[in-house]
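Note that one protein chain is taken out, while the other chains of the complex remain in position.
Take a look at subunit A:
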Amino acid sequence: RDFNERCAQCSEVNWGLTDGGRFYCRSCHNVTERTREVVNTDFITNSRVQTISKGSRKQEKNDGGCEWYICEGFQLVLKKQAEALEALGVCPQMKDEVLCNFWRCFLQKSKQAYCQRPAAETVKALSVCESSTDVDSDPERPSLLHLLSLSESEGDLQTDCSFASSVSKVSESTSVYSGSIDGSLYLMKNQKEKLRMTMPMTLSFCYMALLWLREPITLSELLRFVVEGHIPYLNVFQHFPEKMKLCGLDLKIFCVESWPVYEEVFNKMHELAAFLDLPRFPDITDSCFLHPDMLCMKYLMEANLPDELHNWTCRVVKKIGIGEVDFLTLMPGNKSTRKVKYDVLAAAVIVVVLKLLFLLDDHYEWSLSEFAEERNKINTEGGPYFEFKKWYEVVKHSLDVKQKKLDEERAKYLWRCEKPLFYSVKKKSKVLKRRQTVVNLQNQFGKLSGSVRRAEKPNPSSFQLSWSEENTDGSCFHGHSLKGILQEKCGLLTTMNPDYWLCTVKLCNEKLCGHLAHYREVEFPQSYHFVLGLFSFLLRIQPSYIHDEVCMIEHKLFSKKLCKKLKYNAVLRK
């Protein structure tokens, strides 16, 4: 500023400072040898200063921070998440081999996105990640004239920052305020590459790795662990090292303010698998946890339903072929097959079985229940017959209690953490002051909250509802018998219930309207709603997704009859 000499090249007096502390002419970008004696931190962190692309990556900034790339940040996130999963019991292979390799593969495939350097510079191999035992070879050199290409905004990252301008030249970059080097470039719209890394995608990576290893964690469980805080996601940037300063546009990338949605994580995972050109995943056989037979067993237990129902779920699974290895195993890039949601599928199978046995039309199941009740009163020897009514009452009660608790927890959720976030250094003091006010108020009113303590993080548990056979109050239905509702015909055990109602006669086109069927509360029996609601709670997804799977299963199960009916209809119309 106090440098008044004319520029050697263009004779202008319009100076700025590079990060190296050298003066450069803003008009023609001529860098001088003159350096500024005293480096003023304020000047460097002034967001309006234009800086030329930095030289060596290792150069320390004056505020104690270092230069870092966005993907390094994501790498740290993934590392933390993998460690958390390991602590939950997942095999160490996941972190050290599978996830790491997926990530490196991703970086390789998408590397062109991070090219902002002239040809002379290469993108260095990532060395920040300490966990990787075998350092891979350098990713391929980026091509010089590749334009910066970043994926389009997913919609969850709001790019309303008015100062993110489009960059057309590679040689010059206007670095907008961000702690990372490429924060601003990262958020810009992109035509070429479709997969830009986001926070929800970190979970897609995790899930993909878990699936590869066939670990016994479903996607709904994974997401539940995230919400319960066992897997870092919200505020994970707290664990970034001190020197990785996070501010400005970095916040838009790393700070999440919403929970990941099942569909989004699921779909992204499949996109990712295809993008990475992965081969067929390891087979999901009937001894795997993710196989419907196994998951049904788990969900039946959790839903407090009789073990005997398991025979029926297996029968349905077998009949419609959803237990086949080829059906269950993921083949990336194969667009013709419907992607399997293991957990939703298993829940839907149980729903179908319940419909088969109990009809669930708001009448039949209750009369069956009365019948069982009578029998149980008279005959107390032998195991009790399963009474739908009693089961409903017990489960509904527990469900209501848990749902109420969950609703309150959601309302009490704390989203912020101690580490302050600010868009620009100008706002730093204001942000810190605000934070102090918040903490004061939290203390003041926390004391007035009475004896209520903030609930400790619940221990991670695979089961949200548990029922014990040791309870003498008869609230556990695992051992109850289905005898009252079954009969023998031609040596085969079949249902007393002769009827079945289809959720929908015709399936929608999923690609067009997003769903196979449309779940509107008014049209279905209350018992059906209840059962969907139960699994909706357990899996933490909308009932409509389970409804879709139920429709799909029904159509497979009754395909012959449906074909006949459609043919019949066609004949009639003629």
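The working rule: a residue touches a chain if its C-beta (ideal position, glycine included) is under 8 Å from a C-beta of that chain, and two chains touch if they have at least 3 such contacts; residues count from 1.
The rule is simple: contacts and distances are computed from a predicted model.
One subunit of the complex is not drawn; among "GPI-anchor transamidase component GPAA1", "serine--tRNA ligase", "G-patch domain-containing protein" or "TAF1A polymerase", its UniProt record names it "TAF1A polymerase".
When the omitted chain is restored, the residue from A:415, A:463 or A:501 that touches it is A:415.
Across A:92, A:321, A:383 or A:446, the single residue that touches the chain missing here is A:446. Touching the missing chain, out of A:319, A:363, A:397 or A:434, is residue A:434.
Mapped onto subunit A, contacts with the missing chain fall at residues 227, 257-259, 261-262, 399, 403, 406-408, 410-416, 431, 434-435, 437-438, 440-442, 444-450, 452, 533, 536-537, 540-543.
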